[in-house]
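A protein chain is absent from this complex, but the other protein chains hold their places.
Right, subunit A next:
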Amino acid sequence: MQQIFNFLIRNKNNILFLFLLALAIFFTIQTHSFHKSKFISSANGLTGGIYSWANDFDTYMHLDEYNKRLLEENKKLRNTLTNLSDTISVENHSDTSSFEGTYYFRTARVINNNYAKPNNYLTLNQGAANGIESEFGVITSKGVIGIVDRVNNKFSRVISILNSESRINAQLNKTNHFGSLVWNGKNPNLVQLIDVPRQAPVKEGDTIVTGGRSLIFPAGIPIGSIQDFTLDQSESYYQINVKLFNDMTNIGYVYVIENREKEEIRSLEAENEQ
């Protein structure tokens, strides 16, 4: 017994080192497995608070640009609205719950944004107290940003589209051929659309939009345009480089999308599986 204690005391630094290293590597592995990083995220009171404090200043410096973006978006929305009023017909609502649409939008501000690492996350200044939950979609007026993955009371963390774990269903705007949107970790302006069948009429410059097959994003939200494409090794699927409409290095304000019918669709799908 004495010898064991002596051994422990003599090697206490080595043991401490191994313990701390193991702990750090454990945390690292946990973030690499999707939806498991329980302990560490920037969506906590302390780091969120510091980020939001520092971001107030940054937002102030960019007010001009954010205003311009809002004007652009307003212009676009006004144009669609005027054209819509001619064709609109009176909708019949079966009950009050259908007054509100399927999707509900909330606004939030990005207080922390990474884009230079292989796995990037964003932090938003809204959390569970504002009704945000995990698996809500995040977009700007220009296109898709990512998916909320961790929420605390005041802040939430978003898996950026620039994350090797992120897979978003996307399709060609012209036809309904769809694939998955992934990122190879190299260029923050380029993401990759894979598994698009060879029959699809892919052309450079065509627009890629969200597919609507996932329960997170509504269909038809713009993502980017096709920069170039190649066939994969089996020569039956395209691998497409998509240039994002969003400048991921400068985001500012975002919309968080809630799908109100998610639970119903889920339960229906669960019934089907049984």
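Basically, a residue touches a chain if its C-beta (ideal position, glycine included) is under 8 Å from a C-beta of that chain, and two chains touch if they have at least 3 such contacts; residues count from 1.
Everything that follows uses one rule, which is that contacts and distances are computed from a predicted model.
S.K.: Can you pick, from "Putative ABC transport system ATP-binding protein", "Glutamate/aspartate import permease protein GltK", "Rod shape-determining protein MreD" or "Amino acid/amide ABC transporter membrane protein 2, HAAT family", the UniProt name of the chain not shown?
M.R.: Record says "Rod shape-determining protein MreD".
S.K.: Check each of A:117, A:174, A:198 or A:213 against the chain that is not shown and name the one that touches it.
M.R.: Spelled out, the listed residue whose C-beta touches the missing chain is A:117.
S.K.: Just to verify: which one of A:24, A:71 or A:268 makes contact with the chain not shown?
M.R.: A:24
S.K.: Tell me, which residues in subunit A touch the chain that this view leaves out?
M.R.: The list for subunit A reads 12-13, 16-17, 20-21, 23-32, 37, 40-42, 44, 46-47, 50-51, 54, 112, 114-119, 121, 123, 157, 187-188, 249.
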